[in-house]
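Taking it in order: structure first as structure tokens, then the write-up.
With one protein chain withheld, the remaining protein chains of the complex are depicted in position.
Think of it as A and B in the order they're written, each chain with its own count starting at 1.
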Amino acid sequence: MDFLNNYIYYIGAFGLFFIGLYTMLIKKNLIKIIIGLTLLDSGIYLFFVAVGYLHKGTAPIISGHSPASEKMVDPVPQALILTAIVIGVSILALALSLAVKLYQHYHTLNIKNIKELKW
Amino acid sequence: MRKIISILLLFILTAGFTLCLLDIPFGEQKTKVGNYYINNGARETGAANIVTSVVVNYRGFDTLGEITILFTAAIGLAAVLGHPKKNKDPQPKEPASLIVYTGYRILFPFMLLFGAYIFIHGHLTPGGGFQGGAVIASAFILMYMSSKDKKINPTAVKIIESLAGLTFVGTAAAALTLGRPFLSNFMPKGEFMTLLSAGIIPVIYIAVGFKVGAEFSGIIHDLTGGN
Partner (left out) sequence: MVNPVLLIAVPLASAFLIPIAGLLSKKFEKIIPIAAMLFNFIISLMLVFPVLEKPVQVYIGGFSPPFCINLFAGPVAIFFSILISLVGLLISIYAASYIKKGATEKYHILYLLLLTGATGVVLTGDIFNLFVFFEILCISSYALVAYTNDKAGIEAAVKYLIQGALGSSLILLGIGFLYGKYGTLNMAHIAASINTITAASDFIPLVLLITGFGIEAAIFPLNAWLPDAHSSAPSTISAILSAIAIEVGLYAVLRIIFTLFGASSMLLFFTFLGLTTLLIGEMCAFTQTNIKRMLAYSSIGQIGLILFAFAMGTAHSITGGFFQLLSHTLGKALLFLSAGYMIYRSGSMHISSLQGQAQKMPYTAFAFTIGAFSLVGLPPFIGFPGKFMIIKAAMFKYEMLFTILAILVLTATIIEGVYFFKVVQALYFKGDDTATPKQRAPLIVLIPLFLFVLLIIGIGIYPKYIIKILNTTGKEFINRFDYIRGIIR
């Protein structure tokens, strides 16, 4: 039980990662593939933040309630994930705009039918 | 067939990641740089929010790259969606219901105010430029959802984006003209835990807040069909 208490965050984060990866590999609809990419990214963000956690630590913000002597969690993964979330959103926006244009040209989103460029 | 190979790949990855995770214990102290930031961050940068001091001052170059990526994605999306094809059978747009329209009229100024509060107080409370910009953009999404006539002005969005980006790079480069390293905190640090403190951090975060809000609004404008 103690094992589960400690590692539940890793299991959750990688569970999301694997669901996203499976979706990207198996599904045929382009929107579902893009959703799978978003799930995969969410799993990685959760894993990153879980790496920085400290037992019984509090948020790294100095205020009246938590003076500077409190034990604080690692601020670096949180800063990295801010950047990574913005990168993920940018890729998602570009992917969705390309999906809109693809539908206008081909009138289908099934990747099995989009094979104009071959060998 | 494809499913079997994928599931096999996932099993191999699970095994690999489990072996790797055994060396990363949960909740233990494992960082060399994090302690330095916690102990010295408030003193060296003057910001009470240590994550902000890491994002803007210690790792400010990553933030510069991040706003560049958002700028690139907005420009790329505008370039891809810029030629709207004439719809053969345009669907008639239903007007929004009275509840949505009234809700928009009441909530819109408060959402803008809340977003501005988040990015102006980025160095004191949780939040910052990106979070505040996203809240401002959600106010504009509400505007697009509730009325078909109100649109934002794309030229104004373009000018705000460029000026905010130039402010960030200019503030960082201004340190060079004073003989200090790029992106160092050259403005006076003021009194700890007040609004006018922490040197260049509020300046940069305000620029980032405007830029992110303008960019997300521009993306929404392009995705809902442009002019």
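FYI, a residue touches a chain if its C-beta (ideal position, glycine included) is under 8 Å from a C-beta of that chain, and two chains touch if they have at least 3 such contacts.
What you see is a predicted model; the values in this text were computed from it and never measured.
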{"item": "Selected residue (touches chain absent from view) among B:Ile75, B:Ile152 or B:Met193", "value": "B:Ile75"}
{"item": "Contact footprint on subunit B, counting only the chain that is left out", "value": "16-17, 19-20, 22-24, 30-34, 36-37, 44, 57-62, 64-66, 68-69, 71-73, 75-80, 82-83, 155, 158-159, 161-163, 165-166, 169-170, 172-173, 176, 180-185"}
{"item": "Where the missing chain touches subunit A, by residue", "value": "17, 24, 30, 33-34, 37, 40-41, 44, 47-48, 51, 76-77, 80, 83-84, 87, 90-91, 94-95, 98-99, 101-102, 105-106, 114, 116-117, 119"}
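By definition in this document, only the chains that are shown with their structure count from here on.
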{"item": "Centre-to-centre distance between subunit B and subunit A (centres being mean Cα positions), rounded to whole Å", "value": "16"}
{"item": "In the complex with subunit A, residue positions of subunit B that touch it", "value": "2-3, 6-7, 9-10, 13-14, 17, 21, 24-31, 33-34, 37-38, 41-42, 48-51, 54-55, 59, 62-63, 65-66, 69-70, 72-74, 76-77, 80-81, 85, 124-126, 128, 130, 193, 219, 222-223"}
{"item": "Touching residues (chain side subunit A, partner subunit B) in the complex", "value": "6-7, 9-10, 14, 18, 21-22, 25-26, 50-55, 59-63, 68, 72, 74-76, 78-80, 82-83, 86-87, 89-91, 93-94, 96-98, 100-101, 104"}
